[in-house]
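The complex appears here minus one protein chain, its other protein chains still in place.
Chain lettering (A and B) follows the sequence in which the chains are written, and residue indices restart at 1 in each chain.
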Amino acid sequence: MNLARELGKRVLALAVVLFLVTLFTSFLLTLVPGDPVDTLVPVPDENEIILERKAQIRERLNLDEPFPIQYAAWLGDFVTGDMGSYYRVTDEDPVFDRAKEALPVSLQLVLYSQILALVIAVPMGVLTAYRAGTRFDRATNASAFGLLALPNFVLALVLAYYVGVWLGWLPVDGYVNFADDPGEHLRHMVLPTVTLAASQIAIYMRLLRSDMVATLQEDFIQMARSKGISDRRVLWRHALRPSSLTVLTVAGLNVGALIGGAVVVEVIFRLPGIGTELAQAILQRQYVALQSFVAIIAIVYVLVNFAVDILYTVIDPRIRHARAGG
Amino acid sequence: MSIETITTDVATAPASEPVEVSGTRKLGPLGWVCISWLVAIVGAAVLAPILPLDDPSESFGEIARQGPGASGHILGGDSIGRDMLSRVIFGARTSLLIAVGAVLLGLLVGGFFGLLAGYVRGRVDTVLTTLFNVFLSIPALVLALSLVAVLASPDPAGQDSISHTRRVVVLILALGIVTVPILGRITRASTLSWAEREFVKAAEVSGARPSRIIFREVLPNVLPAMMSIALLGIAVAIVAEGSLALLGVGVQEEPTWGNIIAGGRRELSNDAPHIVFVPSAAIFFTVLSLNYLGDVIRARFDVREAVL
Partner (left out) sequence: MGRRKRNPSGTTSRWTIRAALVLVFALVAVACGGGGSSSESDGGGGTDEDAGPPQMGGKVVYGLEAETTDGWCLPEGQLAISGIQVARSIYDTLTTVNDEGEAVPFLAQSVEPNDDYTEWTIELREGIKFHDGSDLDAEVVKNNLDAYRGKYTGRNSVLFLFVLQDIADVTVEGPLTVKVTTSRPWVAFDSFLFSSGRMGMVAQAQLDSDACGRELVGTGPFKLVDWRVNSSMKLERNPDYWRTDADGNQLPYLDELEYQPTPEATQLQNGLDAGSVDAFHVSSNTNALIIEDLREQADSGDISMTESGDFAEAGFLMLNVTKPPFDNPIAREAAAIAVDREEQNNVLNNGIPELANGPFAEGALGYTEDSGYPEYDPDRAKDLVTQYEEETGEQLEFTISAVQDTAVLQAVEFAKQYYEDAGMTVSVTSVEQSALITTAIEKNYQGITWRNYPGQDPDNLYVWWYGAGNPVNFMGFDDPEVNELLDQGRTTTDAAERQQIYEDLNKELNKEFYQLWASWTIWAVPAASDVHGMVGARPVGEDGVSTDGSSDYPGLALGVDPALIWREQ
């Protein structure tokens, strides 16, 4: 029952946050200086057709209404899939279509990078915890520290040029659908994934190491060792599981955070993901599209956060036991 | 924005030992190296106008795209022959101005509200925390990017450009708004734990005014946490400026580390990689130093951001 109440509280909090976040993104449009319609359709008011069109857009966006009505209308549209458009004089390009194509690309990039990061960080974290205090540990920690200081766009540019062009091993831009050609799809995703994973590796490794070090000092570990269980089994079988909660939580949270946060990497490698669309919308001053993309990114982030939060609450033995206890 | 993620999310993680890089809580030789670098770069940035440097916007045809050492220019020339050394140092001015300005804004506003939330608690806390969470719900770079895009958008009716000063202000504002919730949460968490302490209770009982208690008793103890995150924040802001420059919304009139890199992108394949590498190295060492010192402070003052 407690769990259900917890859940209920969280769902309420979720709704509040979603509401406020989308309120803010709607508010963004009002911050644009001058008349937003003139910015969206930067064509001189030369003739009837143009004037009519601008009036039409103004009405569509409820720009003459007070802000609460604007927001309500926007919300109604948004949840039914109408996320606005890229506006032109004669026609428009619905944002939803672009977002539909772009979101999976970003999701793939983020998932691959998290997987890669964990695959490398987990063993490294375990090892450095096991060999805590040794030169190996210090060297690895120092390298991780260094990796964190490297801006991801520098890594992206360097990898793109030196690995992609100079060595010619991998493609440096573009995207191929997995369904069309799995091999090419993966080849195109390698460099962006590595770039994104780099800093994640450093963080996860350090997180895991810190938790492992704490776990390894606990009684049940000593007991297992005294029973003669090999170090390897103790590390991987007994110590890793309770220590991995934080890392997995953060990795999960990062999936949400990186959907938008990977915008620079997407742009450098020309991946047609949400980040690229966002950057394009900005360059073209299509602020309605911008608003929608920011909303999408924020909603995804909040939902992922929520999911991870719930999972965490359910899984974490300490919290569960505490609750059971009183 | 990985560091941002870890600071906010470690804040919700169970208590763990702060990870120490060097293994000690003392400053150590490495710490002094970091401080020296920072002093040097900040000093150079501040003193740039009076240092014997070339004009950062003057082109010397013969060093265009030439690497370090060309014609006596220590760090070479950029794509149109401007001296890289002076551009990087003048670039430090604007980049650091933006980064430090943003974090100061975050400290003042976020710190204030964090203290308030952590001390007063109750509904004030709920409201403030919810607000923090709302802004934290938009990935930092995306938030900064959209704020800059919107606020620095030229008026379609007027001339198609906005002034350098305005753009810098917008960048500071946008990056500052992004750091407010982070610093707010850290401050709040730290305040929560310190507000339970004996001496604070004692002060309350003795009838001292809340504002006095907050600023006299609580703040000095919360400061280390704020400072360590602030240093990390400056590092993140420097990188963020670079990202924004690459995305085309950064400063354009004056050099910054970010826009030098952005302009040097195409020169990688023209055998002039130093245009990207030199400012990248500057960023790297500065971020490294800030991170290290931030970590040292955390270890030193035993900063645990463990409270939910």
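Assume contacts are C-beta pairs under 8 Å (C-beta built on N, C-alpha and C of every residue); 3 or more make two chains touch, one makes a residue touch a chain.
The structure presented is a predicted model; accordingly, all values stated were derived computationally and were not measured.
Shown chains touched by the missing chain in the whole complex: A, B.
Contact with the chain that does not appear here is found for just one residue of A:G168, A:G183 or A:G228, A:G168. Annotation: of A:F27, A:Y86 or A:F178, A:Y86 touches the absent chain (contact as defined above). Only one of A:P33, A:P104, A:P242 or A:P272 touches the absent chain when the whole complex is considered: A:P272.
Taking the complete complex into account, residues 57-59, 61, 64, 79-81, 159-161, 248, 252-253, 262-263, 265-266, 268-271 of chain B touch the chain not shown.
With the whole complex as reference, residues 42-44, 46-47, 49-50, 86, 88-91, 93, 98, 101, 160-161, 164-175, 270, 272, 276, 280, 283-285 of chain A touch the missing chain.
Just so we're on the same page, only the chains that are shown with their structure count from here on.
The geometric centre of chain A is 21 Å away from that of chain B, both derived from CA atoms.
By the touch criterion stated above, chain A contacts chain B in their complex at residues 13, 16-17, 20-21, 24-25, 28-29, 31-35, 38-39, 42, 133, 138, 141-142, 145-146, 148-154, 157-158, 161, 165, 199-200, 202-203, 206-207, 209-211, 213-214, 246, 249-250, 253-254, 256-261, 263-264, 267-268, 278-279, 282-283, 285, 287, 290, 294, 297-298, 301-302, 305, 316, 318.
Note for the complex: chain B touches chain A at residues 1-3, 5-6, 9-10, 13-14, 16-17, 19, 21, 23, 130-131, 133-135, 137-143, 145-147, 149-151, 153-158, 235, 239, 242-243, 246-249, 261, 265, 268-269, 273, 276, 280, 283-285, 287-288, 291-292.
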